[in-house]
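Omission of a single protein chain aside, the complex is shown with its protein chains in their original locations.
Chains: A and B, in written order; residue numbering restarts at 1 for each.
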Amino acid sequence: MSTATTTSAPPRRPRRRRLDASLIVGIALVGVIVIGAILVATVGRNFFSAGNIRDILTGMSVLGFVAIGQTFVILCASLDLSVPYVVSLSSLIAADLMAGNPANIPVAVLAVLVVAALIGLANGLIVTKLRVNGFIATLGTGLIIKGYLDTNYKGTSGEVPWEFQLIGATGVGPVPVSTLIMLAVAVAGAFFLARTRTGNHMFAVGGNEQVARLSGIRTARPLIIAHMLCSITAALAGLLLASRLGVGSPTVGTQGGYDLLSIAAVVLGGTLLLGGRGSIWGTIGGVAIFAVVDNVMSVMQVNPFLKDVVRGIVIVAAVAVYTARVVERRRPRFTGSGSDRAPESVEGGGGIAGGGTGAGNAGIGTPGVERRQEEQA
Amino acid sequence: MSAVTSDSPSFGRRLAGFGRTLISPRGAVFLLLIVLLVAITVLNPSFAEPGQFIRFVQRVAPVAIVAIGQYFVIVGGEFDLSMGSVVTAQVVIAGNLIGQDESKSIPVLLFMLAFGAFIGLVNGLIVTLLKVPSFIVTLGMMLALLGATLYWTGGAATGNPADGFRQIGRGGIRDIPVIEILPWSVVILVVILLVAIWFARRPFGRTIIALGDNPTAASYSGARSWWVKTSTFIISSLSATVAGVLLVGYAGVHPSVGRGYEFTAITAVVLGGVVLGGGRGWVVAAAAGAFALEALFTLLNFAGVPSTYRDAVQGFIIILAVAYAATTFRARRRGSALETSAGAQAEPKEPDAAAASARPAPIPSTQRADNETKGGS
Partner (left out) sequence: MRRRFTVASAMVGALALMTMAGCTTDPNVGSPTDASAPAAEEEEVEWFDQELFDKQDAERGVTPEGPEGQPWLQHINAEMVDTSQYASAGAKKACFANASISNPWRQTGWITMNQQLQVLQEAGAISEMETRDAQDSDDTQIADIDYFINEGNCDVFIISPNSTAAMTPAVERACDTGKPVVVFDRGVQTDCPVTFIHPIGGFAWGIDTAEFLIDNLDEGSKVVALRILPGVDVLEQRWAAAEKLFDEAGIEAVDYFTGADPTEIKKIISDELAKGDVHGVWMDAGDGAVAAIEAFEDAGVDYPVMTGEDEMSFLRKWEETGLTGLAPVYSNFQWRTPLLAAQMIFAGQEIPKEWVLPQSPITEDERAEFLAANEGMPDGHYAKFGGEDLPGYPQVWQDRVIP
């Protein structure tokens, strides 16, 4: 029977496409490294030397923390633009509370995380209860935090004790301790998404909120938790920056442009802006690509204005390559009669309408939800 | 019989209907605007003088024009984050290419418009053909364009161009009774607003809104979605160009002119009740949102609120305004969503034909009562 033949084909293809999709970012990263190594060699430096690797990994750590949190939020089809201010606020609270005394470190870290969780909670509540779009809600809370920072902090403040500065300064060989911590957080995040119920629910809520609600999921909870996790990881970034700078700074978050760059890294890593599909490791790959590109440009002493041009082009080109590949490989929705490919690719505001990595890390847990998502896509 | 009586509702009823429209999300922005203007006048009575007020309109003009452009993009379901960079680039182009030679004004102006259309075309094509999310494309364009502009000028423009060109933004028709001077900016704004209202009522304009509301249905109905979407980006870049021309006159040439305009535009549009994600909204409301935003800033100036608090107040108002629209609108729609879709407009029919004609006919959309604010809960 024809149904038997058609059903025998699909099971193999989704699995292969899933592998391909999460490999794409890895391949892109390898490609960028190869090109970078060649370019760096032309100015007489070794790309793989300890100092250079250290520079790249250091560049990855802070943005990595922020991007991991941003992944959760974007998976739930929201955005968080308040992260730069949370980063700055965290660095200030940490430095002020520590005040140069190593005994204060645990209290300071705890306070910072609590404050960040509260901010994330506020963001989540505004988005879910007040029904405000994530873009606007976090833009608003970001501005409120900015007003607080501008009013109360006229410059750097506080003092970070030497013991805490070690986190930002030391490394295991060429790998900084901060990068190891960031990777550990990434592992935890990936595990959270794949294995826990709330993590799986994030994919569901991001993919199609109505369907998720009808399936019995409390749609508000994963979203609020996503926002809280995003603010907490931003706080971790702020702690790392406090450790590196030795003081807290009200401008350190905005200096790094962490809001837009983290969103770009997340999208580069394969997560859909409209939510429902994505992976932490893709995000880490995106962050790594940015770090490598920045490093190569600095070593080659590229004019700073041109650096921005290159960054902009890399962002668009990388995402374009990614989405083009995925759309090509989209499996037909209805084989035989009435295959409706064209409209789907238009839908969704230019995002990826289907196919793709799927709940790459959700793996075993949610075939049912994923299928439902694809039907609704 | 009933048809005859419904032709001329009583004056009281019309007033009540008008009042209800005013506090509905559609009209909320106008209410906000009136409240703000009254507050400013209370603090500073000279503001209400026609001469002063027309100067206020003059300085809002660039923001309002940019909001109108962003309206078309947002109602079509996308974002345009590159507007600020387009404004900066155009301002710098005007400064560098015109110099002190007034005869070059017209050719350079034409070049600027062509360049603006080109940028919009590039944005639109990458979004529609390469399927890259508009957030990413316009983010990349923002970085690349600004970097390229600064690289070309070495970071600082040569200086203000000839006075003749600057008159567009700075001068106007003098010796008019009552208001003393009618700035060119105001004239241009009114013209653009009228064109926008007319355009939104045309089939093409309605297709834009339809595309934002339900892309699948729109493309099924035969719209060439790629061209429609691309044209929205061209419109927004052109509006940024016009704003740039006005700003050359008003502010002079400087690389920081236009920074952050995209966020101001998006905020203005959202304040005007346009839903992020597309499909709903009135262009006049978007322009009114721009006025309300500027009125808010002016009010803060007059009230002597310290500079550092302004951002916090701005963030708070934004959240409040959008939450108001979202919660009340949703509350109304929830009750009727289960009834016929055509009758889903629980609000009273607009009493005036003039007011109604500018808005799109109620589109019998799918039951997305919960999914209106895409990217939110």
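Assume a residue touches a chain if its C-beta (ideal position, glycine included) is under 8 Å from a C-beta of that chain, and two chains touch if they have at least 3 such contacts.
Predicted model, so just to flag it, every value in this text is computed and none were measured.
In the complete complex, the residue from A:D80, A:D96 or A:D259 that touches the missing chain is A:D96. Only one of A:A28, A:L75 or A:V115 touches the chain withheld from this view, namely A:V115. Touch with the chain omitted from the figure is made, among B:G19, B:P50, B:P107 or B:G154, by B:G154. When the full complex is taken into account, the listed residue touching the unshown chain is A:R244, out of A:H201, A:R244 or A:R277. By the touch definition given at the top, chain A reaches the unshown chain through residues 45, 49-52, 54-55, 58-59, 62, 92-93, 96-97, 99, 107, 111, 115, 118-119, 125-126, 129-130, 144, 148, 150-158, 165, 169, 241, 244-247, 249-252, 255-256, 298, 301, 303-305, 307. The missing chain lies against chain B, touching residues 44, 46-47, 52, 55, 59, 62, 151, 153-160, 170, 247, 250-252, 254, 256-257, 259, 297-298, 301-302, 304, 307-309, 312, 316, 319-320, 323-324, 327-328, 330-332, 334-335.
Convention: only the chains that are shown with their structure count from here on.
The distance from the centre of chain A to the centre of chain B, with each centre set as the mean of the Cα atoms, comes to 31 Å. The touching residues of chain A, when paired with chain B in their complex, are 77-79, 126-128, 130-137, 139-144, 146-148, 150-151, 209-210, 213, 219-220, 223, 260, 263-264, 267, 273-275, 303, 305-316, 319-320, 323-324, 327, 342-352. Partner chain A is touched in their complex by these residues of chain B: 77-78, 81, 126-128, 130-137, 139-148, 150-151, 155, 215-216, 219-220, 225-226, 229, 263, 266-267, 270, 276-278, 306-316, 318-319, 322-323, 326-327, 330, 368, 370-371, 373-377.
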